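Down below is the structure, laid out as structure tokens.
Removed from the display is one protein chain of the complex; every other protein chain stays in position.
Residue numbering begins at 1 within each chain, and the chains themselves are lettered A, B, C, D and E in the order written.
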Amino acid sequence: MLLHLSTWSEIEQYLQRSRSIVVPIGSNEQHGPTGLLGTDWLCPEIIAHEAHKRADILIAPTFNIGMAQHHLGFAGTISLRPSTFIAAIGDWVRSLAVHGFEKILFLNGHGGNVASIEAAFSEIYAEASFAKRRLGFAMTLCNWWDLEGVGELARAQFPEGHGAHATPSEIAITQWALPETIKTAHYTPQIAPSGPIREALDFRARFADGRMGSDPAQASRERGGALVTLAADSLVREMDRFSRETVPA
Amino acid sequence: MLLHLSTWSEIEQYLQRSRSIVVPIGSNEQHGPTGLLGTDWLCPEIIAHEAHKRADILIAPTFNIGMAQHHLGFAGTISLRPSTFIAAIGDWVRSLAVHGFEKILFLNGHGGNVASIEAAFSEIYAEASFAKRRLGFAMTLCNWWDLEGVGELARAQFPEGHGAHATPSEIAITQWALPETIKTAHYTPQIAPSGPIREALDFRARFADGRMGSDPAQASRERGGALVTLAADSLVREMDRFSRETVPA
Amino acid sequence: MLLHLSTWSEIEQYLQRSRSIVVPIGSNEQHGPTGLLGTDWLCPEIIAHEAHKRADILIAPTFNIGMAQHHLGFAGTISLRPSTFIAAIGDWVRSLAVHGFEKILFLNGHGGNVASIEAAFSEIYAEASFAKRRLGFAMTLCNWWDLEGVGELARAQFPEGHGAHATPSEIAITQWALPETIKTAHYTPQIAPSGPIREALDFRARFADGRMGSDPAQASRERGGALVTLAADSLVREMDRFSRETVPA
Amino acid sequence: MLLHLSTWSEIEQYLQRSRSIVVPIGSNEQHGPTGLLGTDWLCPEIIAHEAHKRADILIAPTFNIGMAQHHLGFAGTISLRPSTFIAAIGDWVRSLAVHGFEKILFLNGHGGNVASIEAAFSEIYAEASFAKRRLGFAMTLCNWWDLEGVGELARAQFPEGHGAHATPSEIAITQWALPETIKTAHYTPQIAPSGPIREALDFRARFADGRMGSDPAQASRERGGALVTLAADSLVREMDRFSRETVPA
Amino acid sequence: MLLHLSTWSEIEQYLQRSRSIVVPIGSNEQHGPTGLLGTDWLCPEIIAHEAHKRADILIAPTFNIGMAQHHLGFAGTISLRPSTFIAAIGDWVRSLAVHGFEKILFLNGHGGNVASIEAAFSEIYAEASFAKRRLGFAMTLCNWWDLEGVGELARAQFPEGHGAHATPSEIAITQWALPETIKTAHYTPQIAPSGPIREALDFRARFADGRMGSDPAQASRERGGALVTLAADSLVREMDRFSRETVPA
Partner (left out) sequence: MLLHLSTWSEIEQYLQRSRSIVVPIGSNEQHGPTGLLGTDWLCPEIIAHEAHKRADILIAPTFNIGMAQHHLGFAGTISLRPSTFIAAIGDWVRSLAVHGFEKILFLNGHGGNVASIEAAFSEIYAEASFAKRRLGFAMTLCNWWDLEGVGELARAQFPEGHGAHATPSEIAITQWALPETIKTAHYTPQIAPSGPIREALDFRARFADGRMGSDPAQASRERGGALVTLAADSLVREMDRFSRETVPA
């Protein structure tokens, strides 16, 4: 089910049979000369929506703006500061907990989100810890590229030039789902440089066209389709595993 | 243009010809026995995406979670606290300002967002005011039902039972755009009661099925289509007017 | 009763017979060439103190600094940022709730406060909503010009040039209460311009002497007295209505 | 001058001849069986308003709610948390700095405010310190009982039973200014106990009628008048001294 | 016991026999031409660790960074803003309260910390006060120079030139404990000037070598040893007194 296309009573019924939910979360940020600004939130949304066709799982609306301060030197990037991001994740989670959700999986599409999402989880857990009480629900973070088998497939598809940002795998996924948006561009070098991530102007000075270590022209719709299929199946299994996890008394 | 389906260099080019952007903003909250949880963010998204087919305007990703604390008594509602909402709007706006956007129009789909959005604007303006400097950009809030002619049309379509929440006009819009999601349900009374808005449990006690003053069964795809067409045209004019507004020296 | 001129045991006794309180709230900000900086907090204070002479209602100290960031370009304006204002309103309200007040009416004298006050109410309600509990008290916002009959009288008194800031009606009220502070000045145009509200320097560029759409020279003590009398009576009725409001179980 | 009874252009003119301002600041909290809830903000207001009759000094509106969490066990107390108080003082001060005030003296009427006011000053100074720039203005905190000669007079008037809260000196001041509010009550013991200040319920358990170490029945209008006269004169001198203080280059 | 050199089960056992703990707290800031940057956190640490050799008291890790914004003009100073400091003290205290500590004494080594520490205590107490509940534990602030007899000894040792910052007494304590770090320097004037504390650049302009009113060359290891011995004994007595303090029902 897609939560936003359901009524409240349909969700109330869903909660009778499951207490689990997937929240696609990403970022809206530059993705090099050919990647869509929405790449990092579109990928988890695409995978999660594909998964919901295969199993009775519930997908929340997509959390589409994340922590992308380092990309602000490129037009179109929208970023939350970590402190804002942590507060917003907290309100999403506490809203879901009000309704009785007990297993909340964030399917993440942006490496730059990881630290802030984990800090947000700790902020929420800490409320219970300082109050000496059980929280009553659990959160987990799952990057789509860490879903079972997905990283292996991406490495097999793109043995060189996969890189860390504006990767051919993520671009392939958006190509598969949104073929009308496929872009091409000339860029050099073929494989972009690597380096540390600092503030936006430093980033732009290091990574002139926005890519990090990647050669996104290797992307293709077919490869994207294979990644989505594998990731959707893995997500269904991961949700099943997480849902079954028992909490010690 | 849809920002999230563009590359950063396409946005850079857009900024050569326009400094204006529309941000659809809404809420994910219960909408009575038949309305979609996503109604309030889907409506401005639908209208804005329709408008972008008619004119060279730029549409940001949709800000899909707003201030809906009073709806938390119904499953599926996700809300930010006003303080979180204000912080997040601030980060969105400051991101867009980094790129040189000078006119930022929030096309809003949720009455409960209005106070927090305006407070967020004041929070941003105050930074410049306390620093004794010009801000360099302007924000405006536009509820879709306040677009020129739209309120009149809605009142003509639904002279009785329009109400204030889970209205037939907003539901008609989602029916037009997403006909596969049309839901039906029996409800009584035909026109829901009215009353003040307080905390979630008070709200649920007053408004048993989530409607406020409305009879959403009057919605139809045709009426939704008429509303969207009118609203999209009005939005294009409104953006033109806002874009041309000059700022005193 | 005036809370600040009472002892704690007198308030304890008052709470035996009533759980309601009025909080006058305004702003300290420029009011054009002749208006007092305190106009917006003096008006609700004057009206509330007049009302307490006519009925057994309790008046809190006046919340005298509000959200006036746009007036900071004129000397003497003191403003809270919305985030600070929301926090402070929260602490006032939570203090009153500790003592058992169940109906808290903010009698407001400044249009620029409205969004932040409503956001503050939502912030407080949200605590209960996220905790799945009843709050136990209710807040309401009442602008003095929205009290029953008052807007009509002001429009009748000042059919042209009432405007939106430094209005003849608010200035008339301070003239009635504080005749020794009446100021005169030449200004042009007779009726000030209108326009949007942004940051302080933008505001000053648009509204050179601080007025918005108004011709405050129309104010007179007599008109002020008529407004206060009507407003005080209406406030007593409004408090009675609010106090009697029952909360659904 | 009283700022709130002036126009913005009168303040602009004042700033041509002086860059100094007094902000009366206090608290609204229980003051024992006979003291007014407003005592702690009325006293500095009374003294400052008296001083402004004697010299060309400018008095801001009164900051009437302070840090009184420990008094919340007694009806009528309204308190800010320290964090809110610090934020609000910051906004007041930054507003005044926008207009060019360079010497801001807080005339304080509540011992419980001292730590938070000083922390607020440090928070403001820290902005400049972290930015490696000069601040351009200075703040100082002056408790009215620390004004030159005032403490000595109070000790002479009330050699025993002055105490620390609901003191005869502060009550005498309100009696002098507001004789119609004088209250009487029987209380025992004649001199209230002393002890540490903790949370509100602890406070009420230690100090049953709200007094700390005091015997407020010793207050009289005459003694209050003598205190106000001396304090007002001292305040004028203190403002003169502070205004003349030069800042090292 | 030193908490950080204990296991959790040793602390659990300690809590069977005592619910009290000492937290050494200070600042890392310039201390004139000869004083160590760590002076203000080393002194309370030295005294507390000496005390724990003489009695069964528990010493927490040292809170080594405090509120030293005014010293940021001198290399090596590290400061928290008051708001950060208050939040951090809150988390320390709430952590200790989770384990059942009921008496938490902060042994402070920096005058600039006092306001923020007291504000932090009030922030914590206020949580209970607004919630109408007992807190269950108490905090107290004790500056080492206010321990019984210590101020008298310091004044006897240094009748002139003790001053307020980079004092011979605090430097003597570090000399006693860390003789290998003793520094010498020529400075003039022999006794440093006094004056108000503002932002960092103002401070450096007033106090060229960092001293305030002091002549630290009077320090000696022997005097430091006498101070530590006396302070450690007084701390043991103070902890005993605080531990025995009963809380009213």
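Operating definition for what follows: a residue touches a chain if its C-beta (ideal position, glycine included) is under 8 Å from a C-beta of that chain, and two chains touch if they have at least 3 such contacts.
Since the structure is predicted, the reported quantities are computational estimates derived from the model, not experimental observations.
Engineer: For the chain that's been dropped from view, list the shown partners it touches.
Structural biologist: Within the full complex, the chain left out of view touches A, B, D, E.
Engineer: Which one touches the absent chain: A:His4, A:His31, A:His70 or A:Arg94?
Structural biologist: Spelled out, the listed residue whose C-beta touches the missing chain is A:His70.
Engineer: Quick one: say which of A:Thr140, A:Ser194, A:Ser220 or A:Ser243 touches the chain that got left out.
Structural biologist: Candidates A:Thr140, A:Ser194, A:Ser220 or A:Ser243; residue touching the omitted chain: A:Thr140.
Engineer: For subunit A, which residues lie in contact with the unshown chain of the complex?
Structural biologist: On the subunit A side, contact with the omitted chain comes from 67, 69-70, 72-73, 79, 81-83, 86, 112, 114-116, 118-120, 122-123, 125-126, 128-130, 132-135, 138, 140, 196, 198-202, 205-206, 245, 247-249.
Engineer: Determine and list the subunit E residues touching the chain excluded from the picture.
Structural biologist: 3-12, 15, 28, 30-38, 41-42, 60-65, 72, 74-81, 83-84, 87-88, 90-92, 95-96, 98-100, 178, 181, 183, 185, 200, 210
Engineer: What residues on subunit B make contact with the chain left out of this view?
Structural biologist: On the side of subunit B, residues 94-95, 98 touch the unshown chain.
Simple rule for what comes next: only the chains that are shown with their structure count from here on.
Engineer: Which chains are in contact with both subunit C and subunit D?
Structural biologist: Chains that touch both subunit C and subunit D, as defined above, are B, E.
Engineer: Consider the contact graph minus subunit D; what connected groups of chains does it contain?
Structural biologist: one piece
Engineer: Half is the threshold here, strictly exceeded: which of D-E, A-B or B-D has more than half of its contact pairs identical to C-D by residue number?
Structural biologist: A-B
Engineer: I'd like the angle of the rotation relating subunit A and subunit D after CA superposition, in degrees, nearest 5.
Structural biologist: Best-fit rotation on C-alpha atoms: 180 degrees.
Engineer: Taking each chain's centre as its mean C-alpha position, how far apart are subunit A and subunit C in Å?
Structural biologist: 47
Engineer: What whole-Å value do you get for the distance between subunit B and subunit E if each is reduced to the mean of its CA atoms?
Structural biologist: Distance between chain centres: 54 Å.
Engineer: When the centre of a chain is set as the mean of its C-alpha atoms, what distance in Å lies between subunit B and subunit C?
Structural biologist: 29
Engineer: Would you please write down the residue numbers of subunit B that are in contact with two or more other chains?
Structural biologist: Each of 72, 79, 81, 83, 129-130, 132, 200 in subunit B touches at least two other chains.
Engineer: Edges wherever two chains touch, nodes for the chains themselves; is that graph a line, a ring, a star, complete, or other here?
Structural biologist: Its topology fits none of the listed shapes; call it other.
Engineer: Can you identify all of the chain pairs that touch?
Structural biologist: Touching chain pairs, listed by label, come out as A-B, A-C, A-E, B-C, B-D, C-D, C-E, D-E.
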